[in-house]
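Notes for the one structure printed next.
A protein chain is absent from this complex, but the other protein chains hold their places.
Naming follows writing order (A, B, C and D), and every chain is counted from residue 1.
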Amino acid sequence: MNLKRNFFYRKAAAINPQRIIMKKLLKNTSRKIGQSPGTLIYTGEKPPGIFKCNLIAYNKDQYVEKIVSEPEEILQYLKPDEKIWINVDGIQHPDKIGKLGELFKINPLTLEDILNTAHRPKTEDLGEYVFIVIKLLKYDENQLKVEHVSLVLGKNFVLSFQEDEKDEFEVIRENIRKNKGHIREFKTDYLTYRLLDWVIDNYFSVLESVGDKIEEIEDELLAKPARETLHKLYRLKADMILIRRAVWPLREAINNLEKIESELMKNGTSIYLRDLYDHIIQIIDTTENYREMIAGMMDIYLSSVSNRMNEVMKVLTIISTIFIPLTFIAGIYGMNFNTNASPYNMPELNWFYGYPFILVVMFIVGLSLLYLFKRKNWF
Amino acid sequence: MNLKRNFFYRKAAAINPQRIIMKKLLKNTSRKIGQSPGTLIYTGEKPPGIFKCNLIAYNKDQYVEKIVSEPEEILQYLKPDEKIWINVDGIQHPDKIGKLGELFKINPLTLEDILNTAHRPKTEDLGEYVFIVIKLLKYDENQLKVEHVSLVLGKNFVLSFQEDEKDEFEVIRENIRKNKGHIREFKTDYLTYRLLDWVIDNYFSVLESVGDKIEEIEDELLAKPARETLHKLYRLKADMILIRRAVWPLREAINNLEKIESELMKNGTSIYLRDLYDHIIQIIDTTENYREMIAGMMDIYLSSVSNRMNEVMKVLTIISTIFIPLTFIAGIYGMNFNTNASPYNMPELNWFYGYPFILVVMFIVGLSLLYLFKRKNWF
Amino acid sequence: MNLKRNFFYRKAAAINPQRIIMKKLLKNTSRKIGQSPGTLIYTGEKPPGIFKCNLIAYNKDQYVEKIVSEPEEILQYLKPDEKIWINVDGIQHPDKIGKLGELFKINPLTLEDILNTAHRPKTEDLGEYVFIVIKLLKYDENQLKVEHVSLVLGKNFVLSFQEDEKDEFEVIRENIRKNKGHIREFKTDYLTYRLLDWVIDNYFSVLESVGDKIEEIEDELLAKPARETLHKLYRLKADMILIRRAVWPLREAINNLEKIESELMKNGTSIYLRDLYDHIIQIIDTTENYREMIAGMMDIYLSSVSNRMNEVMKVLTIISTIFIPLTFIAGIYGMNFNTNASPYNMPELNWFYGYPFILVVMFIVGLSLLYLFKRKNWF
Amino acid sequence: MNLKRNFFYRKAAAINPQRIIMKKLLKNTSRKIGQSPGTLIYTGEKPPGIFKCNLIAYNKDQYVEKIVSEPEEILQYLKPDEKIWINVDGIQHPDKIGKLGELFKINPLTLEDILNTAHRPKTEDLGEYVFIVIKLLKYDENQLKVEHVSLVLGKNFVLSFQEDEKDEFEVIRENIRKNKGHIREFKTDYLTYRLLDWVIDNYFSVLESVGDKIEEIEDELLAKPARETLHKLYRLKADMILIRRAVWPLREAINNLEKIESELMKNGTSIYLRDLYDHIIQIIDTTENYREMIAGMMDIYLSSVSNRMNEVMKVLTIISTIFIPLTFIAGIYGMNFNTNASPYNMPELNWFYGYPFILVVMFIVGLSLLYLFKRKNWF
Partner (left out) sequence: MNLKRNFFYRKAAAINPQRIIMKKLLKNTSRKIGQSPGTLIYTGEKPPGIFKCNLIAYNKDQYVEKIVSEPEEILQYLKPDEKIWINVDGIQHPDKIGKLGELFKINPLTLEDILNTAHRPKTEDLGEYVFIVIKLLKYDENQLKVEHVSLVLGKNFVLSFQEDEKDEFEVIRENIRKNKGHIREFKTDYLTYRLLDWVIDNYFSVLESVGDKIEEIEDELLAKPARETLHKLYRLKADMILIRRAVWPLREAINNLEKIESELMKNGTSIYLRDLYDHIIQIIDTTENYREMIAGMMDIYLSSVSNRMNEVMKVLTIISTIFIPLTFIAGIYGMNFNTNASPYNMPELNWFYGYPFILVVMFIVGLSLLYLFKRKNWF
């Protein structure tokens, strides 16, 4: 029976991929029960690869780029007149993250949140640095992927942590190399803003994909709604839940970021943050609109299914209703009254044109009923 | 099959024009991913026409009016004792908008919002100027059009940007020319108020059109509800969503405008703004009422469809139910019991009036059932 | 076809009188598009009658009462040691209202609101006077009427504007004449309170009428729910919307009134205002309860209709189900097996009591089925 | 027809007792339209009995108890070193309440609220005294009774007004007599707290009764849901509305009580008030839970009714579906083909075992269908 169970399991997963994601998160969190706070455990599902830091130290005039695999190597690139951005790909190495944390004096509870992939988006001002949790969304092989991204913004350093090994911030790095935009001249808070902006811009392309899917499903709904259409709708609904869970807390997070009265954020970035906030509001608007549209499409699916059912039943009933009176007429002339006993007993049976006449009568009755039903617009 | 797909696509569009609008917005926004903030790209759908600024410089005593096609030409009309209103028709020329922005020292992020037709209504105080985004609604060939309009209110200038080439502010300009109302004597904030007032007044006529449509659909619903009625309802519902998206954020925007503690707004306009706010509340009230009415009409449509279906099924079932007992009676006298074997075996068959008697019996049974059903009010 | 359209229109109106009211409001508001703010236009539907001011000047010791038709005549009654209350019946004369406004230095925007019958209840402190908009509700010929009433409370004058020619404040005037209560000794804010109290007390009698209607409809629902009952419910629901639109903003308005820090309101009326506020809360409570009850009754109506339908279908199906097996039995003995070919071929046909026996069998089968269905409580 | 109307009225009342209560309240309130504020009219339904004050004057060392029927008699018991608690049973005597009010300098508007049984729970600080309105709930003969109770807390007196003649505070009085608890040593605010506590404790026993009823109805729902069950549910739902109307405003009232910055409440009672508040939150929690459970039970009732209906229709249809093919077979052998004309014409009719064979065929067909339907789990 294991096979069968497995089959249903996969079917369930197809309908509700979100469930599986949530289960994993919970399993990982509960693995930690009874541990002291600040114990570093990676709670995600990704297999550990090689630890890799992509380091870029820059100031207005120059930049150095380096890939290091031991946190200690970073030390030599920390210079007082340079800003440094360290991007960590893959957070499956608690020990190395721990060392990195010591280097930059990061609170163990912050490190815990960096590794806890179930953590919701937030911003926290911890005095020496500002800590930001955000979710990177992308469609990968038609499956919505949620990546846990953390940013630590210090006086002259920015740390970014990505759950995936695949580096998503190459575009920003290219900007630094070519000295495009203002990253190299502005302080670290501007770099942080650019990283956030990049993540949030990705939401737009995810929403565009969702829009494409909605369009596709809508076409199916109008052409020929099938069971499969409903499953697609369920899957899309689950995606929307994931998106909402990433976006709604982010709104509050960015709002908090604006309010932080830290030296780190007081360099004219507030206008950029307000811009980010506007984008998030727009994303939330669109998300809510899509949710309504998906709900509306479910209603249309259900009502179209029930309509079809009703139509079928009606046609079937009409067929029956036409033949039942005809059968009754046939039944009459199937009665065995003795025509010899009296001239009143079924004289039709002995008429010369009795049979054709009765057939014509039946035909007329049938047609009349059909005409009546048609005229009353019943089918 | 492409043709067929297209057909369904158009059908879908007919039902949900809003979707297409939203998709476009998203496509345009995502086109910008990875760009530096402040990069100017027109995100709307309108084809670029000729860049045209309608300029009117005025003070209490005189006015000059001019149409220019190069931002630089404006310079000569800027005089210290005159207020100037520049209305830009068509925002498909980022470069010219950029130059205009430099002329009046507009922040690139503001310019970005002027070109971003997906931006929601808002007001922002940027010190040197106040920036307002608002949506102009109008019914054009039975289709609800949403036009992105931006206003920049400076110390002695007002810039207004319209997405469409068609100029909507001619009435206001006429007022300036003929020195009607107080525009020429009051400061620029009053002109801004008049422009906002004009846009908001247009909402009333849009709502009036919606009211007409509701009335029309209600008549259809009562006369003969058809599938087409439902589609009209869906379209109207989509329109209402567009209207709500324009109006709800506007409420907050106008509210913020009242709170701005800028020199630019401190000239006794607050009573006018309160008036605007009252209008928006009234529009929101009406919008919500219409939404409720449309939802109510959908319920009426659905329940009338289901009622009709039920009625049909009932009548069909009644016809069957009347004929089934009759058929049974005919079946009895179609049995072949041997009347010779016993006098108890179907003596009716040999009666003189057997057949007519049985026909009368059937007739009575049928009529009785009909009468019974009628009396019980079953049809 | 015009006649037919008209018929449906009237039918629609019967169901949704609120729609017609709203349409009118919108039409009147949109009539004003492009006008300067402060342009006085009466936006209601009432035909203009004769302009009439009911003036009563009073102090603790004496009072003068007068009906004037020209605003200028009022001047002679304004005395420093007397308070004056001017009640305007019918606001269809913008020019006279304009003059009156000049006399008492009323802001044109306030005058606009006095004439704008679509304006929602509000209170505004304009320094020299306090402006209050409120809706007077009454049932007139079984139709809920909404009258636009405005109050202007100045240092020693009160202006009240009624949309209808019919005077509703006679009771208060009688109180002044007979020096009952404290109106003559207290300041003008107390008179304002009494006028508000009178309007709000009227809501209670409107709600009592609604209660009567609910009772009546409930009786109908229990006795014999008809289509007409549903229409009554729809009409009542539309009335409730009108009541809510009058009451909900009023709550905020009275609350604001309490908070106004004007000299005009600082005379110990706050305890009376709190009392008014308590009344409005009670009205809102009742309104919400009635709305819930009406919604509940709609559900009951719908479920009773669907129940009846189901019952009918069940009875019809039971009739069919009883006769179908009987017809089958008759069909068996209508088969033409050759009884001569073998003694096994339908020997029943030749039995002496074959036919009566079979009839009894059918009777028993039919009764058994009936008994079974009855016992299972199926009808 | 009056009799019939009455019958339906009672039936309606059985379903919705709340409606009758509300109607009464409204009738009584509207009776007062046009009266000056502060006019004392008892608005309840109870017939006036004898006016009775239960007076208890006490201090730490002694107490005097007395029943008086004239307010003037109270004067002699007012002593500077004693606290006095006067409990008025029955508020149907506006004149005596008025005198009592004068004695203790109670504001006429407060007296009006004491007599207005429709008034919602509230607390008000009037400087010299604190005024509290609260509702006493109890189940009396299976009917939820709501009693209007008012408390006036002065410096060294407490007045309590009960609508019913039946005294509910005997337990507290007993505590004073026997000097149990701290009432005699603490100030009057503690006595007030104890009275409030007693009223609120009664809510728990009312909720316990509701819990019992829910349990009972749930049993009925599972055993055999009848129309009567639904009526019980409706009645319980109406009770819950009454309870909510008593409890929700109370929450705010107690919260306000805590915030009152009066000398009267500043004696360390705040911890007791917080306790009261905790109780009210618990009551609200339970109320909301019960409401959800009742709604859930209604859904269960409706879906069980619809389920039953469906089951019946299915079984009926299965019976028909089994007999229709059988009747068809019988119909075939009832055809009159001439067996003499050809050996191919219905040779079965002449077979030796033709008839038994065909019966067996029919039996097998019937059984097969039955088996098929059973196996597909259709009944």
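Just so we're on the same page, a contact is a pair of C-beta atoms (placed from the backbone, for glycine too) under 8 Å apart; a residue touches a chain by one contact, two chains touch by 3 or more.
Treat the numbers as computed from the prediction; the structure is a model and nothing was measured.
> What chains on display are touched by the one that is not shown?
A, D
> Pick from A:83, A:96 or A:119: which residue touches the chain that isn't shown?
Once the missing chain is taken into account, the touching residue is A:119.
> Tell me which residue among D:185, D:201 or D:263 touches the hidden chain in the full complex.
Result: among the candidates, D:201 touches the missing chain.
> For the chain not shown, which residue from D:45, D:128 or D:218 touches it across the whole complex?
Once the missing chain is taken into account, the touching residue is D:218.
> Please pick, from A:175, A:209, A:229 or A:317, the residue that touches the omitted chain in the full complex.
Missing-chain contact among the listed residues: A:317.
> Which one touches the absent chain: D:171, D:226, D:295 or D:364?
D:171
> Name, in rising order, the residues on chain D that touch the hidden chain in the full complex.
171, 175, 180-182, 197-198, 201-202, 204-205, 207-208, 211, 214-215, 218-219, 222-223, 271-272, 274-275, 278, 281-282, 285-286, 289, 292-293, 303, 310, 313-314, 317-318, 320-321, 324-325, 327-328, 331-332, 334-338, 341-342, 344-346, 376, 378
> Spell out, residue by residue, where the missing chain touches chain A.
Against the missing chain, chain A presents residues 4-5, 8-9, 11-12, 15-16, 19, 22-23, 26-27, 29-30, 32-34, 36-37, 107, 109, 112-113, 118-120, 122, 124, 241, 245, 302, 305, 309, 312-313, 316-317, 319-320, 323-324, 326-327, 330-331, 333-336, 339, 346, 348-356, 358-359, 362.
Operating definition for what follows: only the chains that are shown with their structure count from here on.
> Say we pretend chain B isn't there, which chains still hang together?
The remaining chains, counted without chain B, group as follows: A | C, D.
> Give the rotation angle, in degrees and rounded to the nearest 5, that superposes the C-alpha atoms of chain C onto those of its identical copy chain D.
70
> Cα centroid separation between chain A and chain D, in whole Å?
Computed from C-alpha means, the inter-chain centre distance equals 44 Å.
> Two or more other chains in contact with one residue: find those residues in chain A.
334
> Could you classify the connectivity of these chains, where an edge means two chains touch, as line, ring, star, complete or other?
The chain contacts form an open line.
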